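Excluded from the complex is one protein chain; the other protein chains are retained at their positions.
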Amino acid sequence: MASTIRVRATSNGETTEVQVLIQHPMDTGYVKDAKGEIIPPHYIQQLTFEHGGKAVFIADWGSGVSKDPYVKFAFKNGKKGDDLKIAWIDNKGATDATTAKIQ
Amino acid sequence: MILRLAIHAASAAVAFGLLAFAPAAHAADSVDPVADANAFKKFFTDKFPKVTLKDFVNGPYSMSEDLHRQWEEKEEFPPYEFALEAGKEMFAKPFKNGKSYADCFPNKGIGIRQNYPYFDEKEGKVITLELALNRCREANGEAPFSYVKDEMAALTAYMAYTSRGKPMDIKIPNDPRALEAYQKGKEYFYTRRGQLNFSCATCHVQSPGERIRAEVLAPALGILNAMPIYRSEWSGMGTTSRRFTTCNSQIRGVPLNPQDDEYRNLEYYLSYVSNGLPISGPGARP
Partner (left out) sequence: MNITDREFSATRRLVLKGAGVAALIGLGVLPLDVPQALAAANDKYPEEAFKQKNEADAIKALYGGRTAEPSDQVKMDAPEIAENGAVVPVSAITTLTGVTSISFLVSENPVALVASYRIPDGTLPSVSNRIKMAKTSNLTVIVEAGGKLYSATKEVKVTVGGCGG
């Protein structure tokens, strides 16, 4: 099954730039569907990035983050070929995780 | 229905009358697509001397610097990425009978977006890519997809992606019916309709780069080269069919059904006058 997580992690030797796009509705709970019924809130709450056994970035999100959320950051010491572990959990308890190789 | 037809015919007659006096349309008495396309391009390049011809395919983003910057940020990881991947998988997956989309298209469907729509001389009608995809499904015993979004958007996104950068290359064969389809598409484009009494051209020829309410209007030149698109307004993907039907709704007109003859002819006309501009789809739009 295809992952919900798309990652681009590139190292220039000094820093590793990480970009992630995640497939998720990020419903706020303020929008109605075609039948006029409220679409219940459904959004990622936490997204974590781990490199070498250590968290390098933690995103805490509310429903104000856009649908199919995107985030970009950079950290030091990542090398080409290293693993970067990424995981998210949403307000309904659903999760997904992936491991990307730094390019 | 008869009344609608009569009105349609009357406004078409008016459009003809106007064209006869327009200086650019020197061949208004005979249909001359080559002259049309040249005049169309010249109109836009004269109106926007700073925009290069191939940049028109970027729609409103070619019209405003602030928008262009937001777009570049989005393109770092474009929102159509998931549809593109889904389309690639769907395209490769065989039908129940073992055949696949590749069997229905020239060059196995890769790098051919720029040749659609085309005029089918056997059938005497315009065949769009969306129509060809659903016919392919039906010929192989599969149910057709909705024309406006989801699967159809994903499939056309992938087919456009494999054709990126190729110049739009629409042919009008030497067949009076092809010229007629082209001309009907052109008439549809310039005919006012809906409660707002707008034609396609009102917004996308007369006013591109300007705001309607708060949004920046896209130029008609190259507008289909970017299809299908991920629109933030839709928070999802939409096809050429979706673009046409929602445009008609927004001017408070009654949309036709996707792939009705009028829309097919319109797509034929609008694609032809954008010949030479690169395919840029799938695109992202506000």
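Per-chain numbering from 1; labels A and B assigned in written order.
Convention: a contact is a pair of C-beta atoms (placed from the backbone, for glycine too) under 8 Å apart; a residue touches a chain by one contact, two chains touch by 3 or more.
Please read all numbers here as calculations on a predicted model, not as lab measurements.
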Listed residues B:A37, B:L84, B:A218 or B:I279, member touching the removed chain: B:A218
Chain not shown, touching residues in chain A: 1-2, 4, 15, 23-26, 28, 30, 33-34, 45-46, 48, 50, 53-67, 69-77, 85-87, 89-90, 92-99
Residues belonging to chain B that touch the chain removed from view: 59-60, 66-67, 69-71, 73-74, 79, 82, 86, 146, 148-151, 203, 212-218, 229, 231-236, 238, 242-243, 245-247, 250-251, 255, 257-258, 285-286
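The working rule: only the chains that are shown with their structure count from here on.
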Rounded Å distance, chain A centre to chain B centre (Cα mean): 34
In the complex with chain B, residue positions of chain A that touch it: 2, 6, 8, 19-21, 23, 67-68, 70, 72
Of all residues in chain B, those that touch chain A in their complex: 76-77, 79, 81-82, 85, 89, 235
